[in-house]
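All protein chains but one are shown in place.
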Amino acid sequence: MKKLSLAKLNDFFAAIAAKQALYLPVNNKVGKADFTKWTAGTEMSKALNTVRSAKDFFFPQTENLMDFKMEGKNIEVIDSREECEDFVVFGVRACDAASFAILDSVYLVDPVDSYYKNRREHGTVVTMACGKPAETCFCGTFGIDAANPAGDVTVWEVADGYMLRANTEKGEALLAATADLLEAGDEKAVEAAQAKTREIMAKLPLAGLTFDGVGVGKTKELFDRPEWKTLSESCLGCGTCTFVCPTCQCYDVRDFDTGNGIKRFRCWDSCMYSDFTLMAHGNSRNSQVERFRQRFMHKLVYYPDRNNGTFGCVGCGRCLARCPISMNIVKVAKTLGGNK
Amino acid sequence: MQDVKEFRPTIVAFCCNWCSYAGADLAGSSRLVYPADVKIIRVPCSCRVNPLFILRAFQRGADGVIMAGCHPGDCHYTSGNYFARRRMTLLFSMLDYLGIERERTRVEWISAAEGAKFAKTMNEFVATVTALGENKRLEDLRCKK
Amino acid sequence: MQEMMKNRAYALLENGTVDRVLGWTRGEFAYDMTPAVFRNADEVKNGFVYNDFCAANLSKYLVKECRAGGKILVFLKPCDTYSFNQLLAEHRIKRDMIYVVGIECFGKADVEKIKEMGIEGITGITAKDGIYTVSTIYGDKAIKPADVMAERCLACKSKKHVVYDELIGNEGEVVEDCNRFDMVAKLEAMTPDERYEFWRGELSRCIRCNACRNICPACTCEQCIFDNPNSGVSQKAAVNSFEENMFHIIRAFHVAGRCTDCGECSRVCPQNIPLHLLNRKFIKDVNTFYGDYQAGEDPTAKPPLGKYEKNDIEPGEAGGAKE
Amino acid sequence: MQRIGVFICHCGTNIAATVDVKAVAEALSHEPGVVFSTDYQYMCSESGQTLMREAIREHKLTGVVVCSCSPRMHEATFRKAAEKEGLNPYMVEIANIREQVSWIHKDMAEATEKAVILGRAAIAKVHLNKPLKAGESPVTKRALVIGGGIAGIQTALDIAEAGFEVDIVEKQPTIGGKMAQIDKTFPTLDCAACILTPKMVDVAQNEKIKIFSYSEVESVKGFVGNFKVEIRKKARYVDEDKCTGCGLCTEKCPQKKVPNEFNMGFDTRRAVYIPFAQAVPKVATIDANNCTMMKTGKCGLCAKLCTAGAIDYKQQDQIVEREYGAIVAATGFNPLKPDKFNELGYSTCQDVVTSLELERLMNAAGPTAGTLLRPSDKTHPHTIVFVQCVGSRCDVENERGKSYCSKICCMYTAKHAMLIREKYPDTDVYVFYIDVRTPGKNFDEFYRRAVEQYGVHYIKGQVGKVVEENGTLKVQASDLLSGEQLHIDADLVVLATAVEPDKSARSIATMLTASMDTNDFFTEAHAKLRPVESPTAGIFLSGVCQGPKDIPETVSQASAAAAKVIGLLAKDKLTCNPCVANSNEMLCNGCSSCEKVCPYGAITYSDKEFRGPNRTTLIRRVATVNEAVCQGCGACTVACPSGAMDLKGFSNRQIMAEVDAICKM
Partner (left out) sequence: MNTETLIPYAGIVTEITQQTPDVKTFRVEAPGGGKLFEHKPGQCAMLSVPGISEAMISITSSPTNTEYMEFSVKKCGCLTEWLHSMEVGQMITVRGPYGRHFPVYDELLGKDLLIIAGGIGLAPVRSVINYVRDNRDKFGSVDIVYGSRSKDDLVYYKEIVEEWMTTPGFNVHLTIDNPQEGWDGHVGFVPNFVKELNPDLKKTVLMCGPPIMIKFTLGGLMELGFKKEQVYTTMELRMKCGIGKCGRCNIGNKYVCKDGPVFRFDELDELPNEY
């Protein structure tokens, strides 16, 4: 356990940024936190969490996959991948940190997605325990401890500074590189901070929420439930929930004709979109109720089926706060799980 | 070392078939010179010009876009240029609102008899856009070499 | 208000005037009411909720509901009635399939503003005697509705229902001294460079989730050109600044003269981009160049881009760069 | 993938002197889809065309790009050549490298580069070209003329003369219109009736012409060549076929007190009447509003008297449906009612009359049998004041009159003044005018005769006030040239009121989807080049309904409209412009945005059933473009928010492909 005094926080950031890119939550012009590259003078946001999740660092909204040069009848395939530079993401919350494991379970299983892997290998994740979880938080439902997040390094905010604990080799290396700014820390302070967080967590409205009614093996039981219709009735079919979700990982692959060649890129896609399953000879999910069902069944049943019961949700609460029509995974899980 | 090349803008001119395209023909047959940077696209009427085309031109590398049609009241289709005028007024105002240089877009009414006006307008427009320099604010970097 | 609305819903369901009711139902929290369709009195009784957090404009749902057949009751706030009229004008909904109950509106609350006041861990909100009592796990807080009123309601253009079959509460008036164009004017007064910086700062946050488009009551295309691979301009992602600009310019242009300024686009933007400022620019321009026009006010009026005057302003004369 | 052939024309040295044609051919040969690329001396020559045709055959070309002069010059030539080889003509595109390149650029490298880019744009377009076929529609060989005034009569006669059937729909009981009410015509002073009535008789006797008098157009459907029109034959309570026009009923009818509209209300007629002696058809009409039998059921005298048994009190309005290939609007005009000009005393003084009223007062067949007597006391007026521009050339803001010049007033006033001075030399005639406008053959001479030979007092000035005092009209006016205020004691004041389009024109225009200007005059397809056609195909304009004009102008325009109609009816089939808009019904929202900007009324909507997901059906309102009517301007394509509307030959994708090719960096 190391300690970083409040006064040295900026030096600490500067020290990291001197060697690699450092990203941390910074308030944007509308007062919401975004992960932003640190430069001298950048101030870390006090917000509980960022609007967009930290998944962007490993699975960005768009990325170029390859290029094609077309000449006459010929096609030249150009692998435009480059080795990613090292970077550090500071201030990731427990929920987002847990989401990386979910993304890994998709992107790092065979066949490995090299684009993702490249970034994952070069990124060091510094998490920060939550001090004041909000009413939309329900990470506890998935056994995630907001007071003890995973990551390469875990940071706790304490009265006069920050407590840091390295969890991995990458984390050790980061702390070693900044060792001259750190002092030895006392576990006690961390425990006190954790106790405070856990106390708040327990009082929040979603404390004690369980997803027992949904999960592994419930495909047949849940798929034809009539509640899907009412739940999805007001769904706009936008991609807000998907795009703010730290675990949603669907993507589309598209070609862009630049006039001088073709760029093939991928971008986030949403199973809520009407064209998600559209193909030349029809669409297998024609109505919003089917698409809505797919998203939640995937997170609540299909994903757990493939991954030893782990849900495809980390309880970050972004969709609860952001859905234009206030429909979300908690309402869905409660409705489906409640009336057995 | 490569020489810094003099900036030559790419200009797209949408010309209605009945007046302005004919005006361009007259400019041509009168041997009225205007820069080769101007490339004309023939459309049946100025009202065929979709704002999408204008944005598309900027995306693909145009530095200026000009739309030329019949004088108001002289539209071959009676009202096309009136509608086009409203559309372009609003579009240009919006581009301006977004901070995109207003001088990169222009509408001019040029009749089939106004070859001289055609050439003059194009000369002016090329000069204006050249002075503005490269289109940076509505560029799509993917389309650059 | 809620009780009056429920009573009307019961009555109209019971006497067979309508067979469905479009309203709001309770959410997970005290502030996340969700639009819902109720099919019988029981559903209304158990689920119907109306309060200051029922912000959604329900008129767009009617496009879908009209295709489901039967007759539906819809509750519309004054601003929603403009959207309703516009949809009528464009033949997107069928008047005889809808029973409109206009509801008086005093402005909607924005929970973000409550949270911005530093109020956290909200467990409940009650309204009494013109004061909201916000219960939190840290204790109760009393706040004035005016302090947390949604931005769009602070610039409300009309408290008048332009269409209804019946009204609950009092009928209001068009707000004559509405200040909704102030911010547009402020932007217009900036230099182009400042404006460019401003909009880059806003639009660069766009994640192309399409919430603005999908909630917009003017965006009811069978298939949006941005979703149509054959349109030649389909785009799925805000790949770069051009695509961000393109999407929002074209979206604003497509609703120009049709946008009723309901403000839903800005309300739902997860990135808090003030999208209404684009639409309002067009509204302001139309008013300035072609005379006052409020989409949705009169469903028989010709839209500004569907008509012209011989002496309309020339594109080169309009506005102009301010140095 | 298309197989495209590219042909670079040297145009002698016109192109080849500044553009390296070989380099262009070489550069374009590498473009995708190009399988053949060559240059040639004169592509438009016989051998050039043969070269192209051979290449089409040999290389199985599906598309052709000719880099040559302006498409306005030889597009048709090359398309025809391609068609002869079995290639759809619309698969040929022209890159204009003469007017747009070689003639205006001097630097060879620059010109060559631009020529390549323009060629590339044309190739990019051809890739997306689709074979287009011009549609055909049959032509109903009959015309409808709405309005039976001199304009309608002339148009109908000319069309009938060419051998086509014509129907005239006239809302009054007789044809003849305003001209029938006029006494003499300028500048020849021949009698209007004498020249008009023979024409009316010609109409009645022409087998090709059918008159629907006392009838109105109820609805118009269809499009050029194929209109379906419902005509309402208003009940006249007299069987037209039986009535012999003997006039007995009109003499014996006991209801005598009906103001006679033909004589501008200066005398009365009976409840059953024939407007005037030479009416066509010469058939009586019962005015149901004034007929005692119709109102009370008691009388029936006319039925008893009528030996032909033509009276039928139970007659109902009748709707007749007829089909037409062309429609001519000849709805004419009315004089503006000057009741907003309080200061001129029209509403208050009986002896302030309009010019048309004066026509009746001077007409031998009029209420005074041609003796000019003033209406109030039937005495002969000795001082007459004419006031010009009443309701014409007005400031539109004050909503009293029209902004336009009515064109005919200067001349008819000169005519009136001259006639009065000739017949009653003891009369003083004053004319107050703003300007005297006399462009026209023998017009100015006519006016000068009025001034010089007949001593009419023309005063440039405005009449400020007319008030009646003891049977005298006190006219207060200013003489703008001398700057003096004038006070004239007049016996009669004549107001030269503006002409305005007939009130029925607006609703007819709506039915015809023909556009109108703000004054309700019909708009012509092109102000200069197509002055007798409406922008809506198949609708033609005759007479004052298009704008103020005098009789000779009306007649010539009427004949011009007839010529256009004949040209249309002479065709068995209409070939449509294939570059028309078309709506993709899967994308169409039915929002009507396109309809609002279509100048031709080519877009209609209908509810259609579509297959929805999961075996459901859905009824949606969608737009359909009538290809026979669409002229291909493309206004609708931009108005359409969903991109459902596109233009064949200039599709969104095609234009964007050109943009891409031009801007390619």
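Every chain is named by a letter (A, B, C and D) in the order it is written, and numbering of its residues begins at 1.
The rule is simple: contacts are C-beta pairs under 8 Å (C-beta built on N, C-alpha and C of every residue); 3 or more make two chains touch, one makes a residue touch a chain.
Remember, predicted model here, so these are calculated numbers, not experimental data.
Of the options A:M1, A:A173 or A:C250, the residue whose C-beta touches the omitted chain is A:C250. Interface residues of chain D with the unshown chain, by the touch rule above, are 1.
Summarising the interface, chain A meets the missing chain with residues 65-66, 68, 70, 73-77, 79, 81, 106-107, 111, 113-115, 219-220, 223, 249-253, 255, 257, 262, 264, 266, 269, 271, 276-281, 284-285, 290, 294, 297-298, 301-303, 305-306.
One rule holds for everything that comes next: only the chains that are shown with their structure count from here on.
Here A-D and A-C were compared by C-beta pairs in contact; the pair with more is A-C. Spacing of chain A relative to chain C, judged by their CA centroids, is 30 angstrom.
Averaging C-alpha coordinates per chain places the centre of chain B 35 Å away from that of chain D. With touch defined as above, residues shared between interfaces to two or more other chains in chain D number as follows: 597, 639, 652, 656, 660, 663-665. Along chain A, residues 256, 259-260 each make contact with two or more other chains. A complete topology is adopted by the chain contact network, contact being made between every pair of chains.
Those residues of chain D that touch chain C in the complex are listed here as 586-593, 596-597, 605, 618, 620-621, 639, 641-644, 652-653, 656.
Of all the residues in chain B, the ones that touch chain D in their complex are 10, 12, 17, 21-22, 24-25, 27-29, 31-34, 36, 39-45, 47-53, 56-57, 59-62, 73-74, 76-80, 83-84, 87, 119, 143-145. The residues of chain D lying in touch with chain B in their complex are 70-72, 96, 98-101, 103-107, 110-111, 113-114, 117-118, 121, 515, 523, 525-527, 535, 579, 597, 599, 631-635, 637-639, 647, 650, 652, 655-656, 658-660, 662-665.
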